[in-house]
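Read the structure below first, then the notes.
Of the protein chains in this complex, one is absent; all others appear in place.
Let's look at chain A:
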Amino acid sequence: MIHFLASIGRAVMAALAKVGSVALFALETISHLFRPPFYGREFWHALIQIGWLSLPVVGLTAFFTGGALALQIFAGGSRYGAEAVVPSIVAIGMVRELGPVLGGLMVAARVASSIAAEIGTMKVTEQIDALVTLSTHPMKYLTLPRVLAATLAVPVLVAVGDSVGIMGGYLVGVGRLDFNAATYLKNTVDFLEPWDITSGLFKGAAFGFIVATMGCYHGMQSGRGAQGVGAATKSAVVSASVLIFAANYILTELFFAA
């Protein structure tokens, strides 16, 4: 019994230590935002890698999700004779919830893994040590540009995903469900409030921060050898995804619980 309790205690302590070290890492990253030097080229590079190159995958995900959403809501709504809600629910579901969460998850899969693998490889091949000896702070040169780029780029990706998702719903609505094109658009726009959209963009920023921070953190903590990098990559994707869901719930409570 004592052993059992002790092992639970140890696990809790280890988990808390982890949370603390991630939090410190995040705070240190933010603190470098206010302390020069800054590496602009690295930032642009990260912006292209994280933002621009994620557009196809985020767009495709949103497109198909919007289409499927329209079908489901139509099927559900028809049980109450409420098919007319399809456009507005697709729009609200997309911008408030699915756009940011799916966008965040796709970026987690694409970006958290590649950041962790890249930085982890740099760690095990002593490139991080080499950076230090060349008077370059790894947090400034590697972490901050990526975290900043992701925090700024993911809201834009979410906005694109929202639009493409709504378009997917529209195409299905008009093409398969016989909605009138003009009515569909009008219903989409009429019931959408600005805060629906902006709240989703804020979520996107938070998710982008989470994704890049987890990628950098696990990369920097990577163990030795290829196995270490593999483990770091896996931890980065898993923790980023779980944290996205947790943050999504918390932000939804904050934004919408009356």
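One rule holds in what follows: a residue touches a chain if its C-beta (ideal position, glycine included) is under 8 Å from a C-beta of that chain, and two chains touch if they have at least 3 such contacts; residues count from 1.
Here, contacts and distances are computed from a predicted model.
Asker: Which of "Bifunctional protein PyrR", "FAD-dependent oxidoreductase", "Cytochrome c oxidase subunit 3" or "Putative ABC transporter, ATP-binding protein" is the UniProt protein name of the chain not shown?
Answerer: UniProt protein name of the non-displayed chain: "Putative ABC transporter, ATP-binding protein".
Asker: In the full complex, which of A:48, A:75 or A:132 touches the chain missing from this view?
Answerer: Touches the omitted chain: A:132.
Asker: Can you name the residues of chain A that touch the chain not displayed here?
Answerer: Contact residues on chain A toward the absent chain are 37, 39, 118, 122, 125-127, 129-136.
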